[in-house]
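Entry: chain A
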Amino acid sequence: MTIAKLGYTLLGLFIVWNWGFLMGATFRKIGARLAGRYGIPFYQPWINFFKNIGVRTTITHGVMYYLGPVFRLTGGIGLFFFMPMVFTGDPNGHWTNFSFEGDLILILYFQLFGMLGMALGAGEGGHPYSAMGIARGLAQHAAVELPLTLAFLSIAIQYDTFSVYKIVEAQQGGFQNWVLFTNPFASAAIILAMLGAMGHSPFNLVKAPNEILIGPATEYEGTYLGFMQSAGSILHVMEAVLFMNLVFGGATSWAELIVKTFLIYFWSVFVGMVFPRFKIEQSITWFFKVPLVLGVLAIIVFSF
Partner candidate 1 sequence: MEYITITTGFLIILAGLWAIMTRKNIIRIIIGFSLFDTGIHIVMVSMAYVKGGVAPILDKNELLTDTANKIVDPVPQALVLTAIVIGLGVTALMLAYAMKLHSEKKSLDIESFKDLKW
Partner candidate 2 sequence: MSEKDMNSKVNEMLARSEANVKNSGKKFVRPEDEEREVVAPDGSIIKVNPIYDYFSGARPEEEKPRNGIVEKFLNWARAESIWVLGFGTGCGSIEIPPLVTPRFDMFRFGVQMRPTPRQSNAFIISGYLSVKTLKRVIRTYEQMPSPKYVLALGSCTINGGMYYDSYSTINRLDHYIPVDVYIAGCMPRPEALLAGFAKLKELIKAGKAEKANEYARNFDWYKANQKKIVKDWNMPDYNW
């Protein structure tokens, strides 16, 4: 590992962080435009971030509460580290971070790291709505995980590897090689389950603004919130990058990455703009109905 690699990685992280903020702003903007409003300025998330970092008083409910955002941000950054971003034909290329070809299982399970830390931190906050949000989040996460796992397995069977890099490599050479077309069931399962993973409406009952305040983050303020916003923006991009790598042929340049992640992200945004919020049991049942069946089909297709 050279200094240059570290530099590239940190640069990549910076790009992702900013891109995440920008995507967040665009999300709000699209919402506003749908409602016929002008909406926020595109730089609003950065302002919010600096404002939050700049609060003067901070409270802490205890050590775990304090560490919650740290876990969350580490989860986001770690996910970035373990994910190959831009395909350059070299498994240790510049934009592959510390992924070493990227192990799908590591990525899958490391997502839980931030979630767990956040859950614990919010738990120590002692607010009932935090706990409710987390309980919902975990239940929904499990339901999302099942079709996702099936689809991931299906893709892994298809290419006989768990290496994200290799999966991307196999999809090079034209869009007809994308998993989207070579493994439609798995792709469909992922595209649907992705809605849950992104956490926008109708699957936004984790935060459920105005119903349970803001869910797990109810007690978090100022600097913590800034950290969590950063983590959220990174995680959003990373989710999109993951799906891009698995289904949409990866990216060979930052431009391609930005276009693809934008489209992936906005698939969930558009759905969210149209549908109202599900109840938790409705959400779980839905994931067990449609994406799960697709996931099982994806497995069955490849097991015979």
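By our rule, a contact is a pair of C-beta atoms (placed from the backbone, for glycine too) under 8 Å apart; a residue touches a chain by one contact, two chains touch by 3 or more; residues count from 1.
On how the list was made: all candidates are chains of the complex that A comes from, given by their letters.
Everything numeric in this text was worked out from a predicted model, so none of it was measured.
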Please name the candidate from 1 or 2 that touches chain A in this complex. 2
The answer for chain A against candidate 2 in the complex is residues 28, 32, 35-41, 44, 47-48, 50-51, 54-59, 209-210, 213-214, 217-222, 225
